[in-house]
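Moving on, here comes chain A:
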Amino acid sequence: MSVNLESHEPLIVAFCCNWCSYAGADLAGTSRMSYPTNVRIVRVPCSSRVNPSFIIRAFQRGADGVLIAGCHPGDCHYHSGNYYTRRRFTVLKRMLEYMGIEPERFQVRWISGSEGAKFAGVMNEITQEIKALGPNRKLRDVR
Partner candidate 1 sequence: MKRIGVFICWCGSNIAATVDIDKTIAAAKQMPGVVFADHNKYTCSELGQDMVKNAIKEHQLDRVVIGACSPRMHENTFRKTVEAAGLNPYYMEIANIREQCSWVHKDKETATGKAISLVRTAVAKAARNEALFSTEMPIERRALVIGGGIAGIQAALDIAETGFEVDLLEKEPSIGGRMAQLDKTFPTLDCSACILTPKMVDVAQHEKIRLITYSEVEKVEGYVGNFTVTIRNKARSVDMEKCTGCGDCMNKCPQKVSSEFEMGLAERRAIYTPFPQAVPNKPAIDRATCRWFTQEKCRVCEKICPTGAIDYDQVDEFITQRYGAIVVATGFDTHKLDKYGEYAYGKHPDVITSLEMERLFNASGPTGGKLLRPSNGKPPKNVAFIQCVGSRDKAKGNPYCAKICCMYTAKHAILLNEKVPGSKSFVFYIDVRTPGKDYEEFYNRAYEQHNATYIKGNVSKVFPDGDQLVVRSVDALSGALVELVVDMVVLATSVDARSDAKDLAQKLSITTNAHKFFNEAHPKLRPVETQTAGIFLAGVCQGPKDIPETVAQASAAAVKVASLLSKESLKSNPTIAEVDQKRCSGDMSCMAVCPYGAISEKIIEERRGRETVTRKIAEVNTALCQGCGACTVACRPGAINLKGFTNEQILAEVDAICL
Partner candidate 2 sequence: MRYSYYPGCTLKTKAKVYEDTTLQTAKALGLEMVEVEEWQCCGALYPLNTEEHFSLLAPVRALSQAKELNHEKMVTLCAGCFNVFKRTNKAMREDGELRRKINDYLEEDYLGEVDVVHYLEVLKKDIGFTAVAEKVKKKLEGRKIAPYYGCLLLKPRNEMDFDDVENPTIFEDFLSALGATAVEYPYKTECCGSYLSMANEEVAETAVGRILKSAYKSGAEAIMVACPLCKYNLEEYQKQLQDVAGENGKMSVLYFTELLAEALDV
Partner candidate 3 sequence: MKITTEKINSNLVRDVEEVSGQKVSACFQCGKCTGGCPVVWAMDIFPHQVLRYAQMGLIDELLHSKTLWICASCQTCDSRCPREVDIPKVIEALRLIIMREKGGNYLHPNDLPARVRENAPQQGLVSAFRKYAK
């Protein structure tokens, strides 16, 4: 498979919690900020709803990067959900690295509902980082 690195447009799946990061994404829109189209958001009630299997599935199906975005630690709408997120995904990240997935491909960020600019910034940053890595081939299903 030959891939032209320059023209490769990565696909990034972002799991955003409804209360903070999804609201932050909406605010980025309301404020007419701009970021690349590479990111697709899946709305979940809380970042703690994201099962590690969802991430693996995304990589298997060809996503080049996965982001989990939740409320800042201490600000979780459900008090403590994002602490679980943090713990779970530190472990997952190490496993993914062990499997040869570059650490930049899987990121966890905290973005509040009032951080529209931060949301747009993170989207720009992550898209760039993942673009630089080229397509994810490690976990992709053979199809």
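Selection criteria: all candidates are chains of the complex that A comes from, given by their letters.
One rule holds in what follows: a residue touches a chain if its C-beta (ideal position, glycine included) is under 8 Å from a C-beta of that chain, and two chains touch if they have at least 3 such contacts; residues count from 1.
Just so we're clear, the structure is a prediction, and the values are computed from it rather than from any experiment.
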Worksheet item: Given the candidates 1, 2 or 3, which is the one that touches chain A in this complex?
Response: 1
Worksheet item: Across the complex, what residues on chain A touch candidate 1?
Response: 11, 13, 18-20, 22-23, 25-26, 28-30, 32-35, 37, 40-46, 48-54, 57-58, 61-63, 74-75, 77-81, 84, 88, 112-115, 120
